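Every protein chain but one is kept in place in this view of the complex.
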Amino acid sequence: MNSQPNYMANYLPILIQLGLALGLSGGILALSWLLGLHRRTRRKLAAYECGVEPVGDAQNRFAVRFYLVAIIFILFDIETVFLIPWAVVFRSLKLFGFFEMLVYMAIVLAGFFYIWRKGVLDWNTPERAE
Amino acid sequence: MHVPADYYLRILPELVLTATAVLIMLIEGGARLGSRAALSGTVALIGTAAALASVAVQSAHRGEAFSGMFRVDGFSLFFHGLIIAATLIVLLLSIGYLRAQRLQRGEFYALLLFATVGMCLMAGSVELIMVFIGLEISSICSYALCGFWRASARSSEAALKYLLLGSFATAFFLYGIALTYGASGSTNLYVIARSLSDVLAGHGSLILVAAALMFVGLAFKVSAAPFQVWTPDVYEGAPVAVTAFMSAGPKAATFAVFLRIFYVALGRYSHTWFWMIWVAAILSMCLGNLGALRQTNMKRMLAYSSIAHAGYVLVAFAALGEHGISAAMFYLACYVAMNLGAFAVISNLAQQNERFIDLHDYAGLGFRFPLQSVCLTICMLSLIGIPLTGGFLGKLFIFKAAFQNHLVGLAIVGLLNSALAAYYYLRVIAFLYMRPATVEVSQPQRSLSMNVAMVACAVGVLWLGIAPNSLLNFVVHSAGALTGR
Partner (left out) sequence: MIPLSYYLILSVLLFCLGVAGFLLKTDVISIFISIELMLNGVNLSFVAFSHFLKQINGNIFVFFVMVVAAAEAAVGLAIIVSVVRNRHTLSIDKISLMRD
């Protein structure tokens, strides 16, 4: 293990990158805080486009709809992971791979059609009583 | 890349089932608020019947498919047929059951078919990752089906317990796969077998750990002791149609995987994993039957009984060799028929909100509902193992195989357990015919499909007990295919 110092030297660029990132973002935040105006109105202190309206404390209940959308997001998000290996070997699989992927996408789309028609994606409709 | 058309014919049942299930999802999506359960149910029945027919097409095209991931031989054909037939029966009984429970939603059928696809993949694949995916497809659908009765706290509790313990067990199974992959450099069962016979003793301990981990995951799925704790609660809480489904198909499919992994890939290590199976067999039989003695809830009683029956199959498993494999396969066919028959009757008598599910509700029903009672009686007699029923022959072959392989102790424990089990099965028959009615059980709704399911199971049980020759020949041949001799 006499290559140990050399090995640690590999981390140097990462360290520099980390320093730059921290310096830049920290610097910009500090500058805007130093130079900017501070008018603390209610509206300004509200969370910016983060879903839940911050009324009351965080222990509040929020709509089950959030879970539903989150679940569906996870599923459709993760389905795309199969596109990466497919794209890598696309050339050697030729048309066979292309049609197989079309079938796969068709099945995913069928699922999408189902949730769309069941109204999961309509944010404004009131939740149906079960 | 050239893909012969044969490859698709070899997975034709899976393709048909998947297409049907996707079609049902589209039909249900078409109905925005309500449901088109009647249409979906019919489509599901047609699709499953077509899948059963396509097993015949499959059998004309034996061989491997998709770079050796999937294999059509006698063993996988047998389990394809058994699993799809079980799903057909479950579909027939759930059409009537869902109507009685006012749970008519077509998604039920789609989930059922997707689960069946997963089980068929388990039965046919010879690749561990593929097995894992099949197992998960069927398990995830089963979790959702358990909680299908959303208004019932018991149903969602059953779903939660099954989900948590099921994923826990799956993680063990997956770890076993990872270690096998590490030790052998492959996940194909036949390649693993070859590379393990080359490797010297160095990897022996790693393979043993892998075998133990896979054993934990699979024993959980077939509810073999000591991994059976979830079974009574889940079987009790799930809707009866789902309980019927879980007790039949997934068990058969998991045993298919169990036999294939341990005999094909780890066959060389049989002297070491043999003891795990032996202990699990004894524990399952004893714990299952002792637990069932105390139950009066029919679902819970059959849950314990299914643990005991997993134990009998494990006895056949422990009797290494072709006799053991063929006995296990034949017994699984009998078990599926008799268990589904019993659950078909229970789901018919249960009625709305599953009001009549206790043994005491069955008192004096024998002459009021003759069809149901006769079918239930035949299934109970078969579960005991009375001659002229499939259960008798199944047990006979199992214990014969055990004696032939000098497992005298195991066989004696099994026989004693069979005698013990007779008590709680006979009690059901005694309640039906010899007790005066104490509870006013209303007339169950007339449902042609449910009656067909009950009668088909009862006839199947008798057929397996009286004229099993053709099936036996097939089973013996396909067991040979598994051991490669």
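We call the chains A and B, going by the order they appear; numbering starts again at 1 in every chain.
To be clear about the criterion, a contact is a pair of C-beta atoms (placed from the backbone, for glycine too) under 8 Å apart; a residue touches a chain by one contact, two chains touch by 3 or more.
What you see is a predicted model; the values in this text were computed from it and never measured.
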Q) In the complete assembly, which of B:Val3, B:Ala31, B:Ala178 or B:Val374 touches the absent chain? A) B:Ala178
Q) Which is it among B:Asp73, B:Glu236 or B:Glu322 that touches the chain not included here? A) B:Glu236
(Q) Touching the hidden chain in the complete assembly: which of B:Leu160, B:Val374 or B:Val476 does that? (A) B:Leu160
**Q.** Absent-chain interface as seen on chain B, which is shown
**A.** 129, 132-133, 136, 140, 143-144, 147, 150-154, 156-160, 163-164, 167-168, 171, 174-175, 178-179, 181-182, 185, 187, 232-233, 236-237, 291, 294
Q: Can you list, in ascending order, the chain A residues touching the missing chain?
A: 64, 67, 70-72, 74-75, 77-79, 81-82, 84-85, 130
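Throughout what follows, only the chains that are shown with their structure count from here on.
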Q) Taking each chain's centre as its mean C-alpha position, how far apart are chain A and chain B in Å? A) 40
Q | Contact set on chain B toward chain A in their complex | A | 1-3, 18, 22, 25-26, 28-30, 32-33, 150-151
**Q.** In the complex, chain A residues that touch chain B
**A.** 92-94, 96-97, 107, 110-111, 113-114, 116-119, 128, 130
